[in-house]
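Here's a structure for you.
Of the protein chains in this complex, all but one are displayed in their positions.
So, subunit A:
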Amino acid sequence: MTTPLYLGVALDGAGWHPAAWREPDARPLDLFDVGYYTDLVRLARSADVDLVTIEDAVGLQTSGFGPAREHAENDRTETDHAEKDRTATDRTDEVRGRLDAVVLANAIAPRVSGIGLVPTVTTTHTEPFHTATALQTLDYVSEGWAGWRVQVSGRAHEAQHFGRRTIAPFDAAAITGGDPGAQALLAELFGEARDAVEVARRLWDSWQDDAIIREVETGRFIDRDKLHYIDFVGEYFSVKGPSIVPRSPQGQPVVFVLAHQKVPYELAVAEADIVAITPHTDEHLDQILSELRDAEQSVERLAGAPLQVWSEIVVLIEETAADARTALARLNDLHGQPLASDALVLAGSPAEVADQLLHWYHRGISGVRLRPARLPRDLHEITENIIPLLDRAGVRDTAQGAHSLRERLGFGAAPNRYAPAEVARTESITR
């Protein structure tokens, strides 16, 4: 084993199947209770899952037309036609409502240690300065286990929540069909996302690790020469810096980007630590990896460590494959339509799911973000039945003792772009 297989779990409400909240062992009345999420993260931590992500958006969930989940994802900036969108939002048989993911992650962090906490924050309507400092704070609170799932908000109705710009409604066909307006929107949203991540990364480095000196003789608390203006000036915003938060334990929290096509691939290649892709077949996987390599030829990488490629998969797990398919069919019936997803949906036995992960791992995937169809049920299946199979295959890093998420994921220390090379720190965190 050269590098281990990393595992993330994507937390969202009662799970990724829209009818999952109706399962007998679901906890739908707890979805706005920090205790529910704490239980889930503890469960993931107990099986040494490397990180959990927390879904979020600056608007109420919509099922939209077509595949329910696709609309939440980065490539689906189609911003449903307003009328259809409104109709979809009125659907009352799906989970509606969320807590702010950064607030939730910070509330979980003191309760569970040693697992990556990766909240979703959009770059479209938010202030890059606030986003950067909130994630630094999460890094302090979790003592080095913070990450950021970067997302753009391309929906017209989300823009109306802010009233500061107009985003025209586009549908999926316009995006895939090369509609010029849709393409321009895509370029704008992801260009802005790239700038927002770049601003965050610069702010995260804007204090050198040894900036605080507490020198009584000169009366100086800091050495101001070790704080740096980032002087970012871009097309969408400018940010002067430095951060208000001293450099956090990891220095650079882990940046996670879900991507489905060329424009988001370019964002990931430029700024992400992890890019999560959505292959459905082996050929599809090879094609995506090839597209990522193309992006690497054309886009300058600004992030430090080599980019890890993870894949996404929706999992529904039962003891036998037949049971799993029956359970999925039952949920689909309840929902009135089949579960459709941007990612592969796999309803199977533990062995089937584990085999799929191992198969992709051997084809070049560094990690997998599992989206449990049902929570907490499929997370129990992951921790109790999938992970032991992966351990037995020897692909997991079972040696514990990593002191940060970066270290756990093998990224190593994050050098500070503003520090002279000879004093750049060699440890990823303070021990």
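By definition in this document, a residue touches a chain if its C-beta (ideal position, glycine included) is under 8 Å from a C-beta of that chain, and two chains touch if they have at least 3 such contacts; residues count from 1.
Just so we're on the same page, contacts and distances are computed from a predicted model.
S.K.: Just to verify: the chain that's not displayed, which of "Acetyl-CoA C-acetyltransferase", "Nitrilotriacetate monooxygenase component A", "Peptide/nickel transport system permease protein" or "Acyl-CoA dehydrogenase family protein" does UniProt list as its protein name?
M.R.: "Nitrilotriacetate monooxygenase component A"
S.K.: With respect to the chain omitted from the figure, which of A:22, A:45, A:280 or A:417 is a touching residue?
M.R.: Final answer for the missing-chain contact: A:22.
S.K.: Of A:115, A:185 or A:245, which sits in contact with the chain we cannot see?
M.R.: Checking the options A:115, A:185 or A:245, the one contacting the hidden chain is A:245.
S.K.: At which residues does subunit A meet the chain that is not included here?
M.R.: Those residues of subunit A that touch the unshown chain are 21-24, 26, 28-29, 31-34, 57-60, 89-90, 92-100, 102-104, 106-111, 125-127, 129-130, 133-134, 136-138, 140-141, 143, 157-158, 160-164, 207, 212, 214, 216, 218-224, 227, 236-242, 244-246, 334.
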